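For this depiction, one protein chain was excluded, whereas all remaining protein chains were kept in their positions.
Then we have subunit A:
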């Protein structure tokens, strides 16, 4: 795990005590945050509504509505056989640029557990499931659960982009593959073991604990009148900052000794790019971000340092996102590699931004989850934020800068496999293009054009078949590190 520093602008709330302790065990936690409050469901909903607490996992769904939906659902089914709801803490981030939930679970697990307990006791249940991703977070949470002697389950999730979607988390807890379910169903309705389930992000529960112990009036002493409280940001992938809503983005970047550089990505890899001018105006709140065309998402802020090719960086992330698709939905499976192809054409000057817009538009609103939408948002906002840079690429086929790969991605394991063609053997039979339309296109002579792309797990089966079917035995799979790590682009 990368070392993550934690700082804050204004007074710390969730990160209270982080300056003195590496991890807050139960005694330290109680000394910092006081006893565990136990508000009734009505009180809790009123408090949450007063503070307008939203989910902190990216979608920003009002927490009060989620809470009441689960309560309604479990009350309605209570007449026949009592269906006790389940409270799920979603600690999966999936985003390589996010570290706040890992840090929170690893260093202040009791705050998250407090929030989950408050929600559970208000809903009249004691079933809590914690879904976590990293090993450090899992150890910390297990230790915390043991300290409190509470009956909570801890479930490990794979580090995968789409595994953090709430439906995927519920599926993982139910012992199935953590991919988004085919139909968008509210977890409030059918969740863990088919029971009403409250799923929210780890930070949301921590905020709920703080809100329950401070009360809405004290809670609102930080932040803006419309959006009270604080939020956790991950800046540059390695710094977690707690800031009150309404703080200027520029101030946060200064605090983290970062500069806006060529532009700032807000909201993670499903978020939007802000050009330096917009970044200097941006205010960290939902309304403030909307005003400059950004999004707060899960609080990810990634400034792009000068000196690296912005378009190449965007292509690198788009290829990662295409590979992170679960491969379930056609528009996502076939459309996202197409976006990468369009970006390649844009980078070498043979294509234009319109082709990228068309390719990105294919998946919009057409999938089990919001992965194609989020990817389209990311790519389309890049076209606007880096218009000058794209102009240079279109004129000269290059901006003259190398791609350093500054945006965080999971560290390659060396197991990544790619397709390769023995060109002396290939005879343009075209079977690979037919069997692997995601990775292979045929040129006008019928020879394959391969996408420079790590083969995702869901494609391995098709790849094996294509390799086995190549009439010329020219197609094969290679592994290992690419020969050219830095590509002039």
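Details
Everything below uses one rule, namely that contacts are C-beta pairs under 8 Å (C-beta built on N, C-alpha and C of every residue); 3 or more make two chains touch, one makes a residue touch a chain; residues count from 1.
Methods note: contacts and distances are computed from a predicted model.
Not every chain of the complex appears here, and the one that does not is recorded in UniProt as "DMSO/TMAO reductase YedYZ, heme-binding membrane subunit", selected from "Cytochrome c556", "DMSO/TMAO reductase YedYZ, heme-binding membrane subunit", "Putative glutamine ABC transporter permease protein GlnM" or "Anti-sigma factor antagonist".
Across the entire complex, the residue among A:8, A:433 or A:456 in touch with the chain not shown is A:433.
Of the residues in subunit A, those that touch the hidden partner chain are 177, 330, 334, 350-351, 417, 422, 425, 428-431, 433-435, 437, 441-446, 449, 455, 457, 460-465, 467-471, 473-477, 479.
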